[in-house]
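Handing you a structure now.
One protein chain omitted, others in place.
Chain nomenclature is as follows: A, B and C, assigned in order of appearance, with residue numbering initiated at 1 for each chain independently.
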Amino acid sequence: MADAKIPYSLNSKAVAEATKVWMHKRGVTVTEIAELVMLLQKKYYPNLTMEECVHNVEMVLSKREVQNAVLTGIQLDVLAEEGKLLTPLQDMIENDEGLYGVDEILAFSIVNVYGSIGFTNYGYVDKLKPGVLERLNDKTTGEIHTFLDDIVGAVAAAASSRIAHRKQAEREQELGLPHAPEDVEEAAKKPAAGSDLPE
Amino acid sequence: MADAKIPYSLNSKAVAEATKVWMHKRGVTVTEIAELVMLLQKKYYPNLTMEECVHNVEMVLSKREVQNAVLTGIQLDVLAEEGKLLTPLQDMIENDEGLYGVDEILAFSIVNVYGSIGFTNYGYVDKLKPGVLERLNDKTTGEIHTFLDDIVGAVAAAASSRIAHRKQAEREQELGLPHAPEDVEEAAKKPAAGSDLPE
Amino acid sequence: MADAKIPYSLNSKAVAEATKVWMHKRGVTVTEIAELVMLLQKKYYPNLTMEECVHNVEMVLSKREVQNAVLTGIQLDVLAEEGKLLTPLQDMIENDEGLYGVDEILAFSIVNVYGSIGFTNYGYVDKLKPGVLERLNDKTTGEIHTFLDDIVGAVAAAASSRIAHRKQAEREQELGLPHAPEDVEEAAKKPAAGSDLPE
Partner (left out) sequence: MADAKIPYSLNSKAVAEATKVWMHKRGVTVTEIAELVMLLQKKYYPNLTMEECVHNVEMVLSKREVQNAVLTGIQLDVLAEEGKLLTPLQDMIENDEGLYGVDEILAFSIVNVYGSIGFTNYGYVDKLKPGVLERLNDKTTGEIHTFLDDIVGAVAAAASSRIAHRKQAEREQELGLPHAPEDVEEAAKKPAAGSDLPE
(Lines give C-alpha, C1' and ligand atoms only; values in the text may rest on other atoms or scores of the structure.)
Protein backbone atom coordinates (compact mmCIF):
# COMPACT_ATOMS: atom_id res chain seq x y z
CA MET A 1 0.00 0.00 0.00
CA ALA A 2 1.09 3.46 -0.77
CA ASP A 3 1.08 4.59 2.82
CA ALA A 4 2.44 1.42 4.43
CA LYS A 5 5.16 2.30 6.86
CA ILE A 6 8.60 1.54 5.46
CA PRO A 7 10.42 -0.65 7.96
CA TYR A 8 13.14 1.25 9.76
CA SER A 9 16.68 0.71 8.57
CA LEU A 10 19.69 2.73 9.62
CA ASN A 11 20.98 4.91 6.82
CA SER A 12 24.60 5.49 7.69
CA LYS A 13 25.02 8.14 5.03
CA ALA A 14 22.17 10.16 6.52
CA VAL A 15 23.74 9.95 9.97
CA ALA A 16 27.13 11.06 8.63
CA GLU A 17 25.56 13.93 6.68
CA ALA A 18 23.47 15.10 9.64
CA THR A 19 26.61 15.22 11.77
CA LYS A 20 28.28 17.57 9.30
CA VAL A 21 25.19 19.70 8.85
CA TRP A 22 24.56 20.09 12.57
CA MET A 23 28.13 20.95 13.46
CA HIS A 24 28.00 23.60 10.75
CA LYS A 25 24.66 24.96 11.96
CA ARG A 26 26.07 25.23 15.48
CA GLY A 27 28.99 27.22 14.12
CA VAL A 28 31.88 24.78 14.38
CA THR A 29 34.17 24.10 11.43
CA VAL A 30 36.48 21.17 10.85
CA THR A 31 39.32 23.68 10.46
CA GLU A 32 38.77 25.04 13.96
CA ILE A 33 38.91 21.54 15.42
CA ALA A 34 42.04 20.86 13.36
CA GLU A 35 43.61 23.94 14.94
CA LEU A 36 43.14 22.38 18.37
CA VAL A 37 44.81 19.23 17.09
CA MET A 38 47.75 21.25 15.79
CA LEU A 39 48.05 22.99 19.17
CA LEU A 40 48.14 19.62 20.93
CA GLN A 41 50.49 17.84 18.56
CA LYS A 42 52.93 20.31 16.99
CA LYS A 43 55.50 19.93 19.74
CA TYR A 44 55.67 16.19 19.13
CA TYR A 45 55.56 16.36 15.30
CA PRO A 46 57.13 19.62 14.11
CA ASN A 47 56.35 18.80 10.49
CA LEU A 48 52.67 18.18 11.08
CA THR A 49 50.55 20.06 8.55
CA MET A 50 47.09 21.59 8.90
CA GLU A 51 46.04 19.37 6.01
CA GLU A 52 46.91 16.28 8.06
CA CYS A 53 45.07 17.66 11.08
CA VAL A 54 41.96 18.33 8.98
CA HIS A 55 42.12 14.85 7.49
CA ASN A 56 42.40 13.19 10.90
CA VAL A 57 39.47 15.19 12.27
CA GLU A 58 37.40 14.07 9.27
CA MET A 59 38.34 10.44 9.88
CA VAL A 60 37.25 10.72 13.53
CA LEU A 61 33.96 12.27 12.44
CA SER A 62 33.39 9.36 10.05
CA LYS A 63 33.00 6.92 12.95
CA ARG A 64 29.42 5.95 13.81
CA GLU A 65 30.10 6.03 17.58
CA VAL A 66 31.36 9.59 17.25
CA GLN A 67 28.41 10.68 15.12
CA ASN A 68 25.96 9.28 17.68
CA ALA A 69 27.58 11.31 20.48
CA VAL A 70 27.75 14.49 18.37
CA LEU A 71 24.11 14.32 17.32
CA THR A 72 22.84 13.49 20.81
CA GLY A 73 24.87 16.27 22.42
CA ILE A 74 23.88 18.93 19.91
CA GLN A 75 20.24 17.84 20.25
CA LEU A 76 20.33 18.48 23.99
CA ASP A 77 22.06 21.85 23.50
CA VAL A 78 19.43 22.94 20.96
CA LEU A 79 16.53 21.87 23.16
CA ALA A 80 18.06 23.67 26.14
CA GLU A 81 18.45 26.81 24.02
CA GLU A 82 14.75 26.57 23.12
CA GLY A 83 13.84 26.02 26.78
CA LYS A 84 12.15 22.72 25.98
CA LEU A 85 13.73 20.41 28.54
CA LEU A 86 12.16 19.31 31.79
CA THR A 87 13.10 21.17 34.95
CA PRO A 88 15.64 20.64 36.55
CA LEU A 89 17.49 19.20 33.53
CA GLN A 90 16.78 22.44 31.67
CA ASP A 91 18.48 24.44 34.44
CA MET A 92 21.48 22.16 34.67
CA ILE A 93 22.23 22.14 30.94
CA GLU A 94 21.36 25.81 30.44
CA ASN A 95 23.81 26.77 33.19
CA ASP A 96 26.49 24.20 32.40
CA GLU A 97 26.18 23.01 36.01
CA GLY A 98 29.48 21.81 37.42
CA LEU A 99 27.97 18.71 39.02
CA TYR A 100 26.26 17.66 35.77
CA GLY A 101 28.72 15.38 33.97
CA VAL A 102 26.74 13.80 31.14
CA ASP A 103 28.49 16.12 28.68
CA GLU A 104 31.85 14.73 29.80
CA ILE A 105 30.49 11.20 29.50
CA LEU A 106 29.48 11.69 25.87
CA ALA A 107 32.83 13.35 25.17
CA PHE A 108 34.61 10.38 26.64
CA SER A 109 32.82 7.93 24.42
CA ILE A 110 34.42 9.80 21.52
CA VAL A 111 37.93 9.78 22.96
CA ASN A 112 37.67 6.08 23.83
CA VAL A 113 37.23 5.00 20.23
CA TYR A 114 40.87 5.86 19.58
CA GLY A 115 42.06 4.50 22.91
CA SER A 116 43.05 5.66 26.35
CA ILE A 117 46.05 7.68 25.20
CA GLY A 118 43.68 10.53 24.35
CA PHE A 119 42.38 11.04 27.92
CA THR A 120 45.07 13.54 28.82
CA ASN A 121 44.68 15.67 25.71
CA TYR A 122 40.96 15.86 26.26
CA GLY A 123 41.28 17.11 29.82
CA TYR A 124 43.93 19.60 28.85
CA VAL A 125 41.96 21.40 26.13
CA ASP A 126 38.77 21.17 28.15
CA LYS A 127 40.48 23.04 31.01
CA LEU A 128 42.34 25.66 28.97
CA LYS A 129 39.57 26.25 26.38
CA PRO A 130 41.77 27.49 23.53
CA GLY A 131 40.46 28.74 20.18
CA VAL A 132 36.98 27.58 19.25
CA LEU A 133 36.40 26.28 22.78
CA GLU A 134 36.65 29.78 24.23
CA ARG A 135 33.91 30.95 21.87
CA LEU A 136 31.69 27.95 22.65
CA ASN A 137 32.07 28.75 26.36
CA ASP A 138 31.04 32.34 26.09
CA LYS A 139 27.97 32.47 28.33
CA THR A 140 26.88 35.95 27.19
CA THR A 141 25.58 35.03 23.72
CA GLY A 142 22.36 33.27 24.62
CA GLU A 143 23.65 30.21 22.78
CA ILE A 144 24.05 27.01 24.77
CA HIS A 145 26.93 24.71 23.95
CA THR A 146 27.20 22.70 27.16
CA PHE A 147 27.62 19.49 25.19
CA LEU A 148 29.23 20.72 21.97
CA ASP A 149 32.06 22.38 23.86
CA ASP A 150 33.18 19.06 25.38
CA ILE A 151 32.48 17.16 22.18
CA VAL A 152 34.73 19.42 20.10
CA GLY A 153 37.57 18.96 22.61
CA ALA A 154 37.01 15.21 22.48
CA VAL A 155 37.13 15.08 18.68
CA ALA A 156 40.42 17.00 18.78
CA ALA A 157 41.83 14.62 21.39
CA ALA A 158 40.71 11.58 19.38
CA ALA A 159 42.29 12.98 16.21
CA SER A 160 45.51 13.49 18.19
CA SER A 161 45.48 9.84 19.24
CA ARG A 162 44.87 8.81 15.65
CA ILE A 163 47.88 10.85 14.53
CA ALA A 164 50.09 9.27 17.22
CA HIS A 165 49.20 5.78 15.97
CA ARG A 166 49.83 6.69 12.34
CA LYS A 167 53.11 8.49 12.97
CA GLN A 168 54.42 5.37 14.72
CA ALA A 169 53.48 3.30 11.68
CA GLU A 170 55.23 5.75 9.36
CA ARG A 171 58.37 5.74 11.51
CA GLU A 172 58.55 1.96 11.43
CA GLN A 173 58.20 1.92 7.67
CA GLU A 174 60.89 4.52 7.20
CA LEU A 175 63.17 2.37 9.38
CA GLY A 176 62.33 -0.61 7.17
CA LEU A 177 61.02 -2.49 10.21
CA PRO A 178 58.59 -5.31 9.71
CA HIS A 179 55.29 -3.67 10.44
CA ALA A 180 52.05 -4.97 11.94
CA PRO A 181 49.18 -2.83 10.68
CA GLU A 182 46.21 -2.37 12.96
CA ASP A 183 42.66 -3.18 11.95
CA VAL A 184 42.45 -1.29 8.69
CA GLU A 185 40.14 -2.97 6.32
CA GLU A 186 37.12 -1.23 5.04
CA ALA A 187 33.85 -1.68 6.82
CA ALA A 188 32.54 -3.27 3.65
CA LYS A 189 34.48 -4.85 0.84
CA LYS A 190 32.88 -3.19 -2.13
CA PRO A 191 32.55 0.51 -1.32
CA ALA A 192 29.66 2.10 -3.09
CA ALA A 193 30.42 4.46 -5.92
CA GLY A 194 30.05 8.08 -5.02
CA SER A 195 31.31 7.77 -1.48
CA ASP A 196 32.62 11.19 -0.62
CA LEU A 197 34.91 10.32 2.23
CA PRO A 198 38.55 10.13 1.23
CA GLU A 199 40.72 7.01 0.84
CA MET B 1 80.62 1.92 20.92
CA ALA B 2 79.51 -1.58 20.25
CA ASP B 3 77.57 -1.89 23.46
CA ALA B 4 76.03 1.55 23.51
CA LYS B 5 72.39 1.26 24.44
CA ILE B 6 70.13 1.47 21.42
CA PRO B 7 67.51 4.14 22.06
CA TYR B 8 64.12 2.68 22.76
CA SER B 9 61.62 2.63 19.95
CA LEU B 10 58.33 0.77 19.93
CA ASN B 11 58.35 -2.18 17.58
CA SER B 12 54.73 -2.74 16.76
CA LYS B 13 55.42 -6.05 15.05
CA ALA B 14 57.07 -7.37 18.22
CA VAL B 15 54.06 -6.33 20.29
CA ALA B 16 51.66 -8.00 17.87
CA GLU B 17 53.74 -11.18 17.79
CA ALA B 18 54.09 -11.34 21.57
CA THR B 19 50.31 -11.08 21.88
CA LYS B 20 49.83 -14.15 19.68
CA VAL B 21 52.62 -16.10 21.36
CA TRP B 22 51.37 -15.39 24.87
CA MET B 23 47.77 -16.21 24.15
CA HIS B 24 48.96 -19.50 22.68
CA LYS B 25 51.22 -20.25 25.67
CA ARG B 26 48.28 -19.61 28.00
CA GLY B 27 46.22 -22.11 26.04
CA VAL B 28 43.76 -19.90 24.19
CA THR B 29 43.19 -20.23 20.45
CA VAL B 30 41.66 -17.75 18.05
CA THR B 31 39.17 -20.46 17.08
CA GLU B 32 37.89 -20.76 20.64
CA ILE B 33 37.32 -17.02 20.82
CA ALA B 34 35.62 -17.15 17.43
CA GLU B 35 33.26 -19.80 18.84
CA LEU B 36 32.17 -17.31 21.50
CA VAL B 37 31.53 -14.77 18.76
CA MET B 38 29.42 -17.28 16.85
CA LEU B 39 27.43 -18.03 20.01
CA LEU B 40 26.76 -14.31 20.50
CA GLN B 41 25.95 -13.44 16.89
CA LYS B 42 24.39 -16.40 15.11
CA LYS B 43 20.85 -15.49 16.10
CA TYR B 44 21.26 -12.06 14.47
CA TYR B 45 23.14 -13.28 11.37
CA PRO B 46 22.09 -16.85 10.52
CA ASN B 47 24.56 -17.02 7.63
CA LEU B 48 27.56 -15.99 9.72
CA THR B 49 30.48 -18.35 9.13
CA MET B 50 33.25 -19.46 11.49
CA GLU B 51 35.69 -18.05 8.97
CA GLU B 52 34.20 -14.58 9.41
CA CYS B 53 34.27 -14.93 13.18
CA VAL B 54 37.95 -15.94 13.10
CA HIS B 55 38.76 -13.04 10.82
CA ASN B 56 37.01 -10.53 13.07
CA VAL B 57 38.79 -11.85 16.17
CA GLU B 58 42.11 -11.44 14.34
CA MET B 59 41.25 -7.87 13.40
CA VAL B 60 40.46 -7.06 17.05
CA LEU B 61 43.76 -8.60 18.13
CA SER B 62 45.61 -6.43 15.59
CA LYS B 63 44.74 -3.26 17.53
CA ARG B 64 47.55 -1.83 19.69
CA GLU B 65 45.15 -0.92 22.54
CA VAL B 66 43.94 -4.52 22.65
CA GLN B 67 47.47 -5.94 22.57
CA ASN B 68 48.49 -3.73 25.50
CA ALA B 69 45.61 -5.01 27.61
CA VAL B 70 46.22 -8.65 26.66
CA LEU B 71 49.94 -8.52 27.48
CA THR B 72 49.45 -6.67 30.76
CA GLY B 73 46.70 -9.03 31.90
CA ILE B 74 48.58 -12.21 31.02
CA GLN B 75 51.69 -10.82 32.74
CA LEU B 76 49.77 -10.39 35.99
CA ASP B 77 48.25 -13.89 35.69
CA VAL B 78 51.68 -15.45 35.13
CA LEU B 79 53.26 -13.61 38.05
CA ALA B 80 50.35 -14.62 40.31
CA GLU B 81 50.80 -18.24 39.22
CA GLU B 82 54.48 -17.99 40.18
CA GLY B 83 53.58 -16.40 43.52
CA LYS B 84 55.68 -13.32 42.74
CA LEU B 85 53.24 -10.51 43.48
CA LEU B 86 53.13 -8.45 46.63
CA THR B 87 50.67 -9.42 49.32
CA PRO B 88 47.73 -8.66 49.29
CA LEU B 89 47.64 -8.24 45.50
CA GLN B 90 48.92 -11.82 45.19
CA ASP B 91 45.97 -13.09 47.25
CA MET B 92 43.40 -11.06 45.37
CA ILE B 93 44.53 -12.11 41.89
CA GLU B 94 45.25 -15.73 42.91
CA ASN B 95 41.73 -16.05 44.30
CA ASP B 96 39.94 -13.99 41.65
CA GLU B 97 38.60 -11.82 44.47
CA GLY B 98 35.10 -10.53 43.76
CA LEU B 99 35.89 -7.01 44.95
CA TYR B 100 39.01 -6.78 42.76
CA GLY B 101 37.89 -5.27 39.46
CA VAL B 102 41.08 -4.39 37.59
CA ASP B 103 40.55 -7.42 35.35
CA GLU B 104 37.16 -6.03 34.31
CA ILE B 105 38.75 -2.62 33.73
CA LEU B 106 41.34 -4.02 31.31
CA ALA B 107 38.63 -6.04 29.59
CA PHE B 108 36.59 -2.91 29.15
CA SER B 109 39.39 -1.05 27.47
CA ILE B 110 39.21 -3.76 24.80
CA VAL B 111 35.44 -3.60 24.34
CA ASN B 112 35.53 0.21 24.17
CA VAL B 113 37.70 0.28 21.05
CA TYR B 114 34.73 -0.98 19.03
CA GLY B 115 32.23 1.17 20.87
CA SER B 116 29.66 0.92 23.60
CA ILE B 117 27.42 -1.52 21.75
CA GLY B 118 29.70 -4.34 22.98
CA PHE B 119 29.10 -3.76 26.71
CA THR B 120 26.13 -6.10 26.87
CA ASN B 121 27.80 -8.97 25.04
CA TYR B 122 30.81 -8.74 27.33
CA GLY B 123 28.74 -8.97 30.50
CA TYR B 124 26.69 -11.80 29.11
CA VAL B 125 29.57 -14.15 28.27
CA ASP B 126 31.43 -13.15 31.41
CA LYS B 127 28.45 -14.26 33.49
CA LEU B 128 27.60 -17.47 31.64
CA LYS B 129 31.20 -18.56 30.96
CA PRO B 130 30.54 -20.69 27.89
CA GLY B 131 33.20 -22.71 26.05
CA VAL B 132 36.78 -21.63 26.61
CA LEU B 133 35.68 -19.35 29.47
CA GLU B 134 34.54 -22.33 31.52
CA ARG B 135 37.97 -23.91 31.19
CA LEU B 136 39.77 -20.67 32.07
CA ASN B 137 37.62 -20.43 35.19
CA ASP B 138 38.36 -23.90 36.48
CA LYS B 139 39.99 -23.16 39.84
CA THR B 140 41.25 -26.72 40.37
CA THR B 141 44.10 -26.72 37.84
CA GLY B 142 46.64 -24.54 39.62
CA GLU B 143 46.58 -22.23 36.63
CA ILE B 144 45.53 -18.63 37.21
CA HIS B 145 43.54 -16.84 34.51
CA THR B 146 41.93 -14.05 36.52
CA PHE B 147 42.72 -11.55 33.78
CA LEU B 148 42.76 -13.72 30.67
CA ASP B 149 39.26 -15.00 31.36
CA ASP B 150 37.81 -11.48 31.18
CA ILE B 151 40.07 -10.48 28.30
CA VAL B 152 38.91 -13.38 26.13
CA GLY B 153 35.27 -12.45 26.75
CA ALA B 154 36.10 -8.86 25.86
CA VAL B 155 37.80 -9.80 22.60
CA ALA B 156 34.74 -11.85 21.65
CA ALA B 157 32.43 -8.93 22.51
CA ALA B 158 34.59 -6.50 20.51
CA ALA B 159 34.60 -8.84 17.51
CA SER B 160 30.81 -9.02 17.76
CA SER B 161 30.59 -5.22 17.65
CA ARG B 162 32.91 -5.19 14.65
CA ILE B 163 30.64 -7.67 12.84
CA ALA B 164 27.56 -5.57 13.61
CA HIS B 165 29.16 -2.51 12.02
CA ARG B 166 30.27 -4.43 8.93
CA LYS B 167 26.96 -6.21 8.41
CA GLN B 168 25.22 -2.83 8.39
CA ALA B 169 27.62 -1.64 5.70
CA GLU B 170 27.00 -4.76 3.62
CA ARG B 171 23.25 -4.37 3.95
CA GLU B 172 23.37 -0.78 2.75
CA GLN B 173 25.46 -1.75 -0.24
CA GLU B 174 23.11 -4.56 -1.18
CA LEU B 175 20.25 -2.09 -1.05
CA GLY B 176 22.23 0.25 -3.29
CA LEU B 177 22.07 2.97 -0.66
CA PRO B 178 24.63 5.72 -0.69
CA HIS B 179 27.08 4.58 1.94
CA ALA B 180 29.34 6.48 4.35
CA PRO B 181 32.28 4.28 5.24
CA GLU B 182 33.77 4.70 8.68
CA ASP B 183 37.44 5.46 9.29
CA VAL B 184 39.01 2.75 7.21
CA GLU B 185 42.30 3.89 5.85
CA GLU B 186 45.42 2.00 6.68
CA ALA B 187 47.47 3.14 9.64
CA ALA B 188 50.28 3.71 7.17
CA LYS B 189 49.98 4.19 3.47
CA LYS B 190 52.63 1.80 2.20
CA PRO B 191 52.34 -1.42 4.20
CA ALA B 192 55.66 -3.21 4.49
CA ALA B 193 56.12 -6.37 2.51
CA GLY B 194 55.76 -9.51 4.55
CA SER B 195 52.98 -8.23 6.77
CA ASP B 196 51.14 -11.33 7.84
CA LEU B 197 47.85 -9.79 8.81
CA PRO B 198 45.19 -10.10 6.15
CA GLU B 199 43.83 -7.35 3.91
CA MET C 1 13.60 44.49 41.34
CA ALA C 2 10.84 42.08 41.95
CA ASP C 3 11.31 40.30 38.66
CA ALA C 4 15.13 40.24 38.59
CA LYS C 5 16.33 36.84 37.54
CA ILE C 6 17.43 34.77 40.51
CA PRO C 7 20.96 33.53 39.84
CA TYR C 8 21.06 29.86 39.05
CA SER C 9 22.03 27.52 41.84
CA LEU C 10 21.74 23.76 41.75
CA ASN C 11 19.01 22.49 44.04
CA SER C 12 20.02 18.94 44.81
CA LYS C 13 16.70 18.16 46.45
CA ALA C 14 14.85 19.16 43.28
CA VAL C 15 17.10 16.91 41.18
CA ALA C 16 16.57 13.97 43.54
CA GLU C 17 12.81 14.52 43.58
CA ALA C 18 12.57 14.85 39.81
CA THR C 19 14.40 11.53 39.45
CA LYS C 20 11.79 9.77 41.58
CA VAL C 21 8.88 11.51 39.90
CA TRP C 22 10.09 10.75 36.39
CA MET C 23 10.86 7.11 37.03
CA HIS C 24 7.36 6.78 38.45
CA LYS C 25 5.77 8.59 35.48
CA ARG C 26 7.61 6.24 33.12
CA GLY C 27 6.20 3.28 35.00
CA VAL C 28 9.20 1.92 36.86
CA THR C 29 9.09 1.22 40.59
CA VAL C 30 11.95 0.82 43.02
CA THR C 31 10.53 -2.60 43.90
CA GLU C 32 10.85 -3.81 40.32
CA ILE C 33 14.49 -2.74 40.21
CA ALA C 34 15.03 -4.43 43.58
CA GLU C 35 13.66 -7.64 42.07
CA LEU C 36 16.42 -7.52 39.44
CA VAL C 37 18.94 -7.09 42.24
CA MET C 38 17.54 -10.10 44.08
CA LEU C 39 17.74 -12.15 40.87
CA LEU C 40 21.40 -11.18 40.44
CA GLN C 41 22.49 -11.62 44.05
CA LYS C 42 20.42 -14.33 45.76
CA LYS C 43 22.77 -17.13 44.77
CA TYR C 44 25.67 -15.36 46.47
CA TYR C 45 23.72 -14.21 49.56
CA PRO C 46 20.92 -16.69 50.31
CA ASN C 47 19.69 -14.58 53.23
CA LEU C 48 19.38 -11.39 51.20
CA THR C 49 16.00 -9.74 51.79
CA MET C 50 13.87 -7.67 49.43
CA GLU C 51 14.04 -4.90 52.02
CA GLU C 52 17.84 -4.81 51.63
CA CYS C 53 17.54 -4.79 47.85
CA VAL C 54 15.08 -1.89 47.94
CA HIS C 55 17.34 0.03 50.31
CA ASN C 56 20.38 -0.45 48.09
CA VAL C 57 18.48 0.68 44.98
CA GLU C 58 17.42 3.81 46.87
CA MET C 59 21.00 4.53 47.86
CA VAL C 60 22.13 4.22 44.23
CA LEU C 61 19.35 6.57 43.16
CA SER C 62 20.50 9.12 45.76
CA LYS C 63 23.78 9.71 43.88
CA ARG C 64 23.90 12.89 41.80
CA GLU C 65 25.79 11.17 38.94
CA VAL C 66 23.04 8.56 38.73
CA GLN C 67 20.26 11.15 38.82
CA ASN C 68 21.89 13.07 35.97
CA ALA C 69 21.97 9.97 33.78
CA VAL C 70 18.40 8.96 34.67
CA LEU C 71 16.95 12.40 33.91
CA THR C 72 18.89 12.80 30.65
CA GLY C 73 17.93 9.35 29.43
CA ILE C 74 14.24 9.68 30.27
CA GLN C 75 14.22 13.13 28.63
CA LEU C 76 15.45 11.64 25.36
CA ASP C 77 12.93 8.78 25.56
CA VAL C 78 10.06 11.22 26.14
CA LEU C 79 11.09 13.49 23.28
CA ALA C 80 11.44 10.49 20.98
CA GLU C 81 7.95 9.33 21.99
CA GLU C 82 6.64 12.79 21.10
CA GLY C 83 8.53 12.73 17.79
CA LYS C 84 10.39 15.91 18.65
CA LEU C 85 13.98 14.90 17.93
CA LEU C 86 15.92 15.75 14.81
CA THR C 87 16.13 13.18 12.06
CA PRO C 88 18.07 10.83 12.07
CA LEU C 89 18.42 10.85 15.87
CA GLN C 90 14.64 10.49 16.12
CA ASP C 91 14.76 7.32 14.00
CA MET C 92 17.66 5.79 15.88
CA ILE C 93 16.19 6.29 19.36
CA GLU C 94 12.62 5.46 18.27
CA ASN C 95 13.84 2.17 16.82
CA ASP C 96 16.41 1.34 19.50
CA GLU C 97 18.98 1.10 16.69
CA GLY C 98 21.61 -1.53 17.40
CA LEU C 99 24.49 0.69 16.28
CA TYR C 100 23.36 3.57 18.51
CA GLY C 101 25.17 3.10 21.83
CA VAL C 102 24.57 6.34 23.75
CA ASP C 103 22.03 4.53 25.92
CA GLU C 104 24.71 2.03 26.96
CA ILE C 105 27.12 4.90 27.62
CA LEU C 106 24.72 6.59 30.04
CA ALA C 107 24.03 3.24 31.68
CA PHE C 108 27.73 2.71 32.17
CA SER C 109 28.19 6.00 33.93
CA ILE C 110 25.77 4.64 36.53
CA VAL C 111 27.49 1.28 36.95
CA ASN C 112 30.91 2.96 37.21
CA VAL C 113 30.00 4.90 40.34
CA TYR C 114 30.08 1.64 42.30
CA GLY C 115 33.11 0.29 40.48
CA SER C 116 34.03 -2.07 37.71
CA ILE C 117 32.72 -5.18 39.47
CA GLY C 118 29.23 -4.27 38.22
CA PHE C 119 30.06 -4.49 34.49
CA THR C 120 29.19 -8.17 34.25
CA ASN C 121 25.87 -7.90 36.03
CA TYR C 122 24.84 -5.04 33.79
CA GLY C 123 25.56 -6.94 30.60
CA TYR C 124 23.83 -10.02 31.90
CA VAL C 125 20.48 -8.40 32.72
CA ASP C 126 20.65 -6.23 29.63
CA LYS C 127 20.91 -9.36 27.49
CA LEU C 128 18.34 -11.52 29.26
CA LYS C 129 15.82 -8.72 29.97
CA PRO C 130 14.13 -10.29 32.99
CA GLY C 131 11.14 -8.78 34.81
CA VAL C 132 10.63 -5.07 34.31
CA LEU C 133 13.18 -5.03 31.49
CA GLU C 134 11.00 -7.29 29.36
CA ARG C 135 8.12 -4.84 29.72
CA LEU C 136 10.31 -1.83 28.92
CA ASN C 137 11.48 -3.62 25.76
CA ASP C 138 8.05 -4.36 24.44
CA LYS C 139 8.06 -2.51 21.12
CA THR C 140 4.30 -2.88 20.54
CA THR C 141 3.08 -0.34 23.10
CA GLY C 142 4.01 2.90 21.40
CA GLU C 143 6.10 3.79 24.43
CA ILE C 144 9.81 4.36 23.91
CA HIS C 145 12.22 3.25 26.60
CA THR C 146 15.45 3.01 24.63
CA PHE C 147 17.36 4.72 27.43
CA LEU C 148 15.32 3.77 30.50
CA ASP C 149 15.65 0.09 29.74
CA ASP C 150 19.45 0.23 29.97
CA ILE C 151 19.35 2.65 32.90
CA VAL C 152 17.19 0.35 34.99
CA GLY C 153 19.58 -2.55 34.35
CA ALA C 154 22.48 -0.32 35.32
CA VAL C 155 20.86 0.77 38.58
CA ALA C 156 20.28 -2.90 39.45
CA ALA C 157 23.91 -3.74 38.62
CA ALA C 158 25.18 -0.80 40.70
CA ALA C 159 23.00 -1.83 43.65
CA SER C 160 24.45 -5.35 43.35
CA SER C 161 27.98 -3.93 43.54
CA ARG C 162 27.00 -1.88 46.57
CA ILE C 163 25.68 -5.01 48.29
CA ALA C 164 28.90 -6.91 47.53
CA HIS C 165 30.96 -4.19 49.21
CA ARG C 166 28.72 -4.05 52.26
CA LYS C 167 28.49 -7.81 52.72
CA GLN C 168 32.29 -7.96 52.78
CA ALA C 169 32.32 -5.33 55.53
CA GLU C 170 29.71 -7.24 57.54
CA ARG C 171 31.67 -10.49 57.19
CA GLU C 172 34.83 -8.88 58.47
CA GLN C 173 33.03 -7.45 61.45
CA GLU C 174 31.44 -10.78 62.32
CA LEU C 175 34.91 -12.33 62.22
CA GLY C 176 36.15 -9.60 64.54
CA LEU C 177 38.72 -8.55 61.95
CA PRO C 178 40.10 -5.05 62.06
CA HIS C 179 38.09 -3.27 59.44
CA ALA C 180 38.91 -0.42 57.07
CA PRO C 181 35.69 1.35 56.16
CA GLU C 182 35.47 2.95 52.74
CA ASP C 183 34.62 6.61 52.20
CA VAL C 184 31.48 6.86 54.26
CA GLU C 185 31.12 10.29 55.70
CA GLU C 186 28.16 12.39 54.88
CA ALA C 187 28.38 14.78 51.98
CA ALA C 188 27.80 17.56 54.48
CA LYS C 189 28.33 17.48 58.18
CA LYS C 190 25.07 18.89 59.42
CA PRO C 191 22.28 17.19 57.45
CA ALA C 192 19.26 19.40 57.11
CA ALA C 193 16.20 18.52 59.08
CA GLY C 194 13.50 16.86 57.07
CA SER C 195 15.80 14.89 54.83
CA ASP C 196 13.78 11.94 53.71
CA LEU C 197 16.56 9.62 52.69
CA PRO C 198 17.38 7.03 55.34
CA GLU C 199 20.48 6.91 57.58
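Everything below uses one rule, namely that contacts are C-beta pairs under 8 Å (C-beta built on N, C-alpha and C of every residue); 3 or more make two chains touch, one makes a residue touch a chain.
Computed from a predicted structure; not experimentally measured.
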item	value
Hidden-chain contact residue, picked from the options B:Ala14, B:Met50 or B:Leu175	B:Ala14
Given B:Glu35, B:Glu52, B:Glu65 or B:Asp150, the one touching the chain that is not displayed	B:Glu65
Which residue of B:Met23, B:Leu39, B:Leu76 or B:Ala180 touches the chain not shown here	B:Leu76
Among A:Pro7, A:Pro46, A:Gly83 or A:Gly98, residue touching the chain not depicted	A:Gly98
Residues in chain A touching the chain absent from view	98-99, 101-102, 104-105, 107-108, 115-117, 119-124, 126-128, 164-165, 168
Footprint left on chain C by the chain that the document does not show	9-13, 15-17, 59-60, 62-65, 109, 112-113, 115-116, 162, 165-166, 168-173, 175-192, 194-195, 197-199
Hidden partner interface residues of chain B, rising order	8, 10-11, 14-15, 18, 22, 64-65, 68-69, 71-72, 75-76, 78-79, 84-89, 91-92, 94-95, 97, 99-102, 105-106, 109
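In the analysis below, only the chains that are shown with their structure count from here on.
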item	value
Approximate Å spacing (C-alpha centroids) for the pair chain A, chain B	26
Between chain B and chain C, centroid-to-centroid distance (C-alpha), Å	30
Numbers and ranges of chain C residues touching at least 2 other chains	99-102, 105
